[in-house]
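What you see is the complex with one protein chain gone and the rest in place.
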Amino acid sequence: MAGIGNATMYRVAGIVGSLRAGSYNRALFRAAVSALPSRLQIVEAPILDVPLFNQDVEDAGDPEAVAGLRQAISGADGVLIFCPEYNAGIPGVLKNALDWASRMHNGQRVLWDKPVGIMGASDGRFGTTRSQMAMRSLLPQLGMRLMPTPAVMIAQVEELVDDDGNLSDEKTRERIREHLEAFHHWIDVFARAERDRES
Amino acid sequence: MAGIGNATMYRVAGIVGSLRAGSYNRALFRAAVSALPSRLQIVEAPILDVPLFNQDVEDAGDPEAVAGLRQAISGADGVLIFCPEYNAGIPGVLKNALDWASRMHNGQRVLWDKPVGIMGASDGRFGTTRSQMAMRSLLPQLGMRLMPTPAVMIAQVEELVDDDGNLSDEKTRERIREHLEAFHHWIDVFARAERDRES
Amino acid sequence: MAGIGNATMYRVAGIVGSLRAGSYNRALFRAAVSALPSRLQIVEAPILDVPLFNQDVEDAGDPEAVAGLRQAISGADGVLIFCPEYNAGIPGVLKNALDWASRMHNGQRVLWDKPVGIMGASDGRFGTTRSQMAMRSLLPQLGMRLMPTPAVMIAQVEELVDDDGNLSDEKTRERIREHLEAFHHWIDVFARAERDRES
Partner (left out) sequence: MAGIGNATMYRVAGIVGSLRAGSYNRALFRAAVSALPSRLQIVEAPILDVPLFNQDVEDAGDPEAVAGLRQAISGADGVLIFCPEYNAGIPGVLKNALDWASRMHNGQRVLWDKPVGIMGASDGRFGTTRSQMAMRSLLPQLGMRLMPTPAVMIAQVEELVDDDGNLSDEKTRERIREHLEAFHHWIDVFARAERDRES
């Protein structure tokens, strides 16, 4: 983080929980990037090459993709999860990435105490409401500080993307923007308390 | 709230999620009262006489016990839930009280934006881990700001209470004290940001 | 149960999880009654007067309404739950009734080994998907044999009821009928195995 007064700039690590190239939650990530408030930066914490969790592999040393994921999270002031829904729950792919990231490494847990927000998009009428519910139960378990509202649960997203696969729908973009503004405030609340304590 | 500098005093509404007189979670509440940091006050938000939720009853005007619950929460800076586990989940009794308290009333939701912490005690080996998990998924839904850690999940509590039904075990009291200290800090983080914004 | 060959008649206890008179899930119950296959009977297991669970009260002897609930379930071959959604979860009112019914009484648990199905209706777009998910996690905990499909999750139910508050929509009635047919089969599978074992 860096900045003066209210204009503190924060960096956010974005985790996109689906691997397919044309993923709706990747479109949601892109929409967040393009709707970003001026005092937020967002970088992707990529999970594409993170292998299936295996403690034997971990014991042999972090795979490169895991080290990258860890570093992206560690260097960020908050985490935004772009959360699909598979079988009414968290995609295995996404839970697997969090299983890696949650592990103690060099005496540190990179997720611990991190502010976190969730957005999600799905076709169908439920808009990831069930995977977000599961996510809400998981994240505090990892020591994360979960922003409770405003929710972004985009249903029937296939009707909201344009021909290029972008979420161009203005109402949706407005909700994303509100979420990001609120998330800046959510990060700021904790960062401010931290600065006060140190000064 | 009232106070000077770091010594800001906060008031907490405690909800005890079990009705029986000898409830272990009531013992936990009493232990919290007796282990309270000097800058916290705690008052019980009683649910004993809160009736089963029924919208017809609500439409006819809040029953007295509901008005009392609402007022106790509304006047507090944070909520602490002493959460039993019934059938691996949140007791119906406790969920029912939250169902009432969550309702819009005179344009306000008393739970919204409130800092909230959870402690729980049970006999058996699980120590309310499952009801606390369900609670973690519920509270952000109500707009509450959930403190993720430290967890207080007291298993086999029947071995930890003394002849008077009090939780006199020193290790347990220490964990409760840590939770309360952390909860003071959790409330303070949001209150401080609020004060900054207003000034 | 009573019957000849495939035409075995089964009795079902219906639990309506909301207390208000105009409840959508009561409308769903009435729709089930009117769409009932000829080999099913359904009687309501009423929860309106079931008090908040309190072990002190239980120790003093079952309240009348609890005895009635227990008896209705005990005398049935299966249980159908008409499940609303409050705050993204099981209504406290309904969980409270199950908390009572789950208790060991005279050496018996009336819910144990009972076939069970779930239907739900709500306004809004989610159609009780989240409370049904919570219910699915709860019922096996109570020893119940949960029919996995077909799901009945009726969203925006306010558009489907007629002026008398009845669910007259034909498509919806068809889904209810399918659920009931499947539930007859679900009960029959276990009853048949029981008869084989005894013979």
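A few comments on the model shown:
Going by the order they are written in, the chains are A, B and C; count residues from 1 in each one.
As a working rule, contacts are C-beta pairs under 8 Å (C-beta built on N, C-alpha and C of every residue); 3 or more make two chains touch, one makes a residue touch a chain.
Keep in mind that this is a model prediction, so the values were computed, not measured.
One of A:41, A:71, A:96 or A:149 touches the chain omitted from the figure, and that residue is A:96. Within the full complex, the residue among C:47, C:83 or C:134 touching the omitted chain is C:134. Although one chain is not displayed, its contacts with chain B can still be listed: residues 88, 125-127, 129-130, 133, 155. Where chain C meets the chain that is not shown, the touching residues are 133-134, 136-137, 139-146, 148-149, 185, 188-190, 192-193, 196. With the whole complex as reference, residues 19-22, 50-56, 86-99, 102, 134, 137-138, 141-142 of chain A touch the missing chain.
One rule holds for everything that comes next: only the chains that are shown with their structure count from here on.
Ranked by separation of Cα centres from chain A, the top chain is C.
Contact counts per chain pair peak at B-C. Of all residue numbers that take part in the contact between chain A and chain C, over half occur on both sides, making this a same-residue interface. Centroids of chain B and chain C (each the mean of its C-alpha atoms) stand 32 Å apart. Chain centres here are Cα means. That of chain A falls 29 Å from that of chain B. Averaging C-alpha coordinates per chain places the centre of chain A 39 Å away from that of chain C. Among the residues of chain C, those touching two or more other chains are numbered 88.
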